[in-house]
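Only a single protein chain was left out; the remaining protein chains are all shown in position.
Letters A, B and C name the chains as they come in the text, with residue numbers starting at 1 for each one.
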Amino acid sequence: MKRAIPIFVVLAGLLVAIAAANPFFLEPAGFLAFLKRVAPLAILAAGQYFVIVSGEFDLSVGSLVTVEVVVAARLIDGDEAMTWPVLALLVVIGLLVGLVNGLVTTRLRVPSFITTLGAMLILSGAVFLWTGGAPRGALSQGFRVFGREGVWAVAILAVVVVAAVLLMRADFGRTLVAAGDNEKAARLSGVRVDRVRVFAFMLSGLSAAVAGILLGGFAGVSAQVGQSLEFQAITAVVLGGVVLGGGRGHVVAAIAGAFTLEALFTLLNLHGISGALEYAVQGVIIIAAVAVGGLRLPALRLTPSKV
Amino acid sequence: MLRMTGIGKSFLGIRVLRGIDLSANAGEVHAVVGENGAGKSTLMKILAGVHQPDEGTVEIGGTTRSFAHPVEAQRAGVAIIYQEFNLLPERSVADNVFLGREPTRRGLVDRAAMEEATARLLDELDEHGFGPRDLVKDLSVAQQQVVEIVKALSVDARIVVMDEPTAALAEHEVELLYRLIRRLQGRGIAVLYISHRLREVFDLADRVTVLKDGAHVATVPAADVTTAELVKMMVGRELDAYFPPRADASAVGEVRLTLAQAGNAKLDGIDLELRAGEIVGVAGLQGSGRSSLAKAIFGAEPFTRGEMTPVRPASVREGVAAGIGLVTEDRKAEGLALNQPVRDNALLVARAIGHRSRTAVSDLLRRVQLSPPREETEVKYLSGGNQQKVVLAKWLTVAPKVLLFDEPTRGVDVGAKAAIHDLMREIAGAGTAILMISSELPELIGMSDRIVVLRDGRVAGHLPAGATEEAVMALAAADEAAA
Amino acid sequence: MTGRVVALVANPTRAVYAALIATLAIGWALVAFDGGTFTLNDLVGIQQRSAALGIVAIGQTLAILAGSLDLSVAYLISLVSLVAAETMAGQSSNILTAVVVALGVSALVGLVNGVVITKLKVHAFIATLGVALVIRGVLDHLYDGPAGRVPVEFQQLGYSRVGPVPVAAILWAAVAVGVWFLLRRTRFGNRVYAVGGDVEVARLSGVRTDRVVIAAHVLCSLCAGVAGLLLASRLGAGAPTVGTDGGYDLESIAAVVLGGTALAGGRGGVAGTVGGVLLLAVLDSVFNQLEVNSFFKDVVRGVVIVVAVAVYARRTGRRAS
Partner (left out) sequence: SDLPPTGASAQPSAAPATSAAASEAASAGTGEQSDFFVQADYDAQLAMRTQTAEGPGDKPWEQAIAPQMVDTAKYKKDGPYHLCFSNAAVNNPWRQVGWTTMQEEVALHKEIKEFTALDAEGKDDKQISDIAELQSKGCDALIISPNTTATLTPAVSGACPEVPVIVFDRGVETDCPVTFIKPIGGYAFGADGAEFLIEKVPAGGKILALRILPGVDVLETRWSAAKVAFDKSQLQVIGVEFTDGDAAKTKSIVSDYIARHGKIDGVWMDAGATAVAAIEAFEDAGVPVPAFVGEDQQDFLQKWKDGNLTAVAPTYPTYQWRTPIIAALKILKGEEVPKMWNLPQPKITQENLGTYLQPNMPLLHYALCGCESMPGFPGKWGGK
């Protein structure tokens, strides 16, 4: 947790700066709006955290979010009665994609970077193959409630945060981190390394399902809904001081990383650094944050699990 | 030749070395001894340019040098065999030997010259088991150590540092190394020699420098001290008895594990019985199958033939569930999650199998004499001996019925070694069956209630407690003797 | 039978060429079945099509072999195409200056990537992603559409042929052979493998690992720069989205691992990458012939990449265990 302190300081600084530039931010409605906006990324960051801390990557979450929304729209097709069955199906899809990612990575020993890169291509290809190139159908009002009404989004976020913390404190979380830190030692201590990793991927898939439900609810169906979310989620986790390669970092810090990223976007916009230069500023800040956080530590290898 | 004066070094604000003086003359073997974490390797890494000292100076051949990078030390004539293996498994022997110093012809790497030079050096070492083009990953551990040595020799060095070069070697290979060191000596090369095996120190060294807690204790001619004196300097106290008393016959209880004609790819026809309360030693040469035996019993590389009762675990989990534990020979690579706190490491096995009793971690750490018993310290900051104690604690949380120790004191200093020996005896006394593998014969003989000798993956014979080193070696090397 | 198959895939480079030949054969059969033909023209098309990706992937191979990777190549390609086209401004007399400036910019970006990774100790994934964002910001800020103009002479690079062979393909081959030679025959090549195999071992053996990683990144970016020049000559102008539209970042990485180079570094080489790129290009060409929906194509591509790497992993896995 000590490693995580800088991110909270930075986050606090950003929030103060936002409040100074836009007092509306301090009103309950303003802050709620901010939370609602952060929720999907924060949830994705929590899911991505499990995968990263176990020593892997999940690049498929962006495509998976798109798949979730497009599938929901086509299956619900405006019919309220379909809301709950489809919500259940989305969760199943998320878990299933995570399961496959996890099995391919652990059983077939494909580096997760490649597994999930493949999954990213396959998922977005398959869903648009199914719908003929663009989303079809419509979401029901019942479905959209979760993303549209701030209270719901914030409540779901709160549940995710609590669940993530509890999971990390449980045997699962500890053995997951140990597996990310030293796979061999964990295995020789009786840890079912493959199983905990598969479970981590499933949690990431689940987080993509939940994020998809929130994003689809927030703004309706669109083909771009998940675009580049995987990079944002990984960036958020890394900003939170979690080390790529596994074994180090705290889930709350990863979620704080998502808040920081979103706060950074908000602040840049408030100061009119929108559009063009926003990306440049973002790039520099990400590098700087990781550089400052990592300088004291030895350089780490790129590929997490070297078997 | 070499003079290091007033060397000081801190890591993350923790003082690891202070005011160390060390010198070595041409043709001298200078041993450096000390407990785990005394700073021996750190001092050598400073000499090799891996670390930069915070204070002090390094003089070589009369000129003061400061190395910013290992390559600069190499150029100044310092060659080093590191404590940890330092080879690229995917590259050939020649590539490894000349890494960073590849000979070139017209700007291009001259592979032929490289291979020729490597072959010559291998010849010099009487090593004919492999050639310059073989990939390192295909070599045995001992062969890899030879590559390390060749690598150090290939540098036209004036100073050769050997940091525990024998840790992975069997007795007869150690003999070869001795010959080699004498030859280096003859060429006027200064050799700095680090080992925890004091016998080697007395065999080889002209002078001995003792370090303790990062400070210089003494530098004395080897001929002027006794083992006991040296140990006292290292640990700061006298060690009364080297080994705890053996179990008496009445303490040996029920049969915990039986092997009958058990075998797998590396083992064959193993018969063995382990009983509660006793320590069974396993002897054998490098590659004789000792580790394989432990891993097979544990379920990591399961038996495929024969009987093992009461259960024959097919996986690590089954082994752990059946009450078997393994203290692996390489604790950093296979035993510990180094970035996690002591507490999480100690609880790892319990958590992995969903074992309930975990209240007693602090008691346990006290029991294994972790000092200081700080549960929140990340394991990577502990000394080797303390790390080994954490590994022990990890298994003790689940109270195993059978505990397998593979080189439990490798690279552990004398003080910690004694503590671990006491603990093993205590654990056995509490009713656990113990199997102990060790390459150090005095230790093996001193600790074991009986000894099993392996040769080529088979049981070569059984010996009672108190067998002589000669008896053990006779069984272990019988084939070679016959051949 | 299975023994021979195993032997065939035991070496990833051989495996990828086997797959390439199989794909060509199956593709030819499918196309024939579909009523079309696979002509010399299509083969030329394949070379033409693979040139830009091929050059980027060669550079990416260097970065990956050194244990790193480069996610900034796509934006760099766009940037280089614009810098080159604007410097040329339609004048053939400016070609040399433009090429020098474009490659200078590339080298600079590679230098920044390398320095951030080695000196600031930022994970390559984050470092090059960050640099990509910075380039993207600069692109968005300075350009809002295609700009500059490439003189007709320079367009020869993208369009003309020597016999049936496109100049672009020759350029690609030259880059591949050059880098192959560098890796095989020079000290630098040896060190790239060493650093990728194990940085600590390389460093302790006296290799200046930082320099090796930085040089690998500079070369990787230079390759991206060459691809940018090639694309500028094809398009007749610079375009701010040409790199990202082509997906050169992730696709080049995919091609490299498809060619059997280990993502972890230290294992693999240029020959495999060339095979990987050709395999992707042949797939593309066959799909084009069959007029397969592009979404289906993505699915197949994803499956091919994962399956290929799974096959390689089986082989290395068996050895290790």
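Operating definition for what follows: a contact is a pair of C-beta atoms (placed from the backbone, for glycine too) under 8 Å apart; a residue touches a chain by one contact, two chains touch by 3 or more.
Just so it is clear, the structure is predicted and the values come from calculations on it, not from any experiment.
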| item | value |
| --- | --- |
| Contact set of the excluded chain (shown chains only) | A, C |
| Given C:L30, C:V115 or C:L235, the one touching the chain that is not displayed | C:L235 |
| Option from A:G118, A:P135, A:G180 or A:G240 whose C-beta touches the chain left out | A:P135 |
| Touch with the omitted chain, as defined above, among A:A12, A:A81, A:A219 or A:V292 | A:A219 |
| Residues belonging to chain A that touch the chain removed from view | 21-22, 24, 29-30, 33, 37, 41, 62-63, 66, 73, 120, 124, 132-138, 148, 215, 218-228, 231-232, 235, 261-262, 265-266, 268-272, 274-275, 278-279, 282 |
| Chain C residues touching the omitted chain (full complex) | 39, 41-42, 45, 48-49, 52, 71, 74, 129, 132-133, 136, 140, 143-146, 155, 159, 231, 234-237, 239-242, 244-247, 249-250, 288, 291, 293-294 |
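Convention: only the chains that are shown with their structure count from here on.
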| item | value |
| --- | --- |
| Chain-level touch network, classified as line, ring, star, complete or other | complete |
| Identity of the chain that, by mean CA position, is farthest from chain A | B |
| Chain pair with the higher count of C-beta pairs in contact (B-C, A-C) | A-C |
| Chain C residues counted as touching two or more neighbouring chains | none |
| Of all residues in chain B, the ones touching two or more other chains | none |
| Residues of chain C that touch chain A when the two form their complex | 67-69, 116, 118, 120-127, 129-134, 136-138, 140-141, 199, 250, 253-254, 257, 262-265, 293, 295-299, 301-303, 305-306, 309-310, 313-314, 317, 320 |
| Chain C partner contacts - residues on chain A that touch it in the complex | 57, 104, 108-111, 113-115, 117-122, 124-126, 128-129, 133, 231, 234-235, 238, 244-245, 275-284, 286-287, 290-291, 294-295, 297-303, 306-307 |
| In the complex with chain B, residue positions of chain A that touch it | 171, 174-175, 177-178, 181-182, 184-192, 247-248, 296 |
